[in-house]
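Shown here: the complex without one of its protein chains, the others still in place.
So, chain A:
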Amino acid sequence: MWTADEALVQLYAAHWRQLVRLSVLLVRDQGTAEEVVQDAFVAVHGRWDRLRDPDRALAYLRQTVVNRSRSALRHQAVVDRHAARRTPSADEPGADQAALATGRRAAVLDALRALPDRQREVLALRYYLDLSESEIAETLGISRGAVKSHASRGAAALRPLLEKEL
């Protein structure tokens, strides 16, 4: 069995990029996503004694990334409201966003960003990580029925927004 340090290196090699991309789907900003996923890897290292299994570690990583992405968004919303009060016309995209913002990709990320948290999370886990309904339910701590309804509502909300691309 791996030590916590070995597990960290293995998990990082296998999942770092994918999890950062997952978080970008959730929070939009790549710098924020890297912070979120970095924290998740530190947390999984601290828990390795209890996880002891790469599959469970990956499930834990996913869950941690989703939860921390949600928190990062809330924090961002507070910062945004604060900034908006001081500079009402500040709607220029930041540097990180500008780097990402090329046409269709930006449109998809914007459309995801406009969805309620749960819908966005379900869509990302389903269409990006290809998780099953029950895996999504477990990751988010919600029922399979709720996964289904978030998925269909989210997809329905995205379609008109993405009409041009679809």
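Simple rule for what comes next: a residue touches a chain if its C-beta (ideal position, glycine included) is under 8 Å from a C-beta of that chain, and two chains touch if they have at least 3 such contacts; residues count from 1.
What we mean here is this: contacts and distances are computed from a predicted model.
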item	value
Omitted chain (choose from "GerMN domain-containing protein", "Quinol oxidase subunit 1", "Sulfate transport system permease protein CysT" or "ABC-type quaternary amine transporter") - UniProt protein name	"GerMN domain-containing protein"
Chain not shown, touching residues in chain A	4-5, 8-9, 12, 16-17, 20-22, 24-25, 30, 33-34, 37-43, 45-47, 50, 60, 63, 67-68, 70-71, 100, 102, 104-105, 108-109, 112, 123-124, 127-128, 138, 141-143, 155, 158-159, 162, 165-166
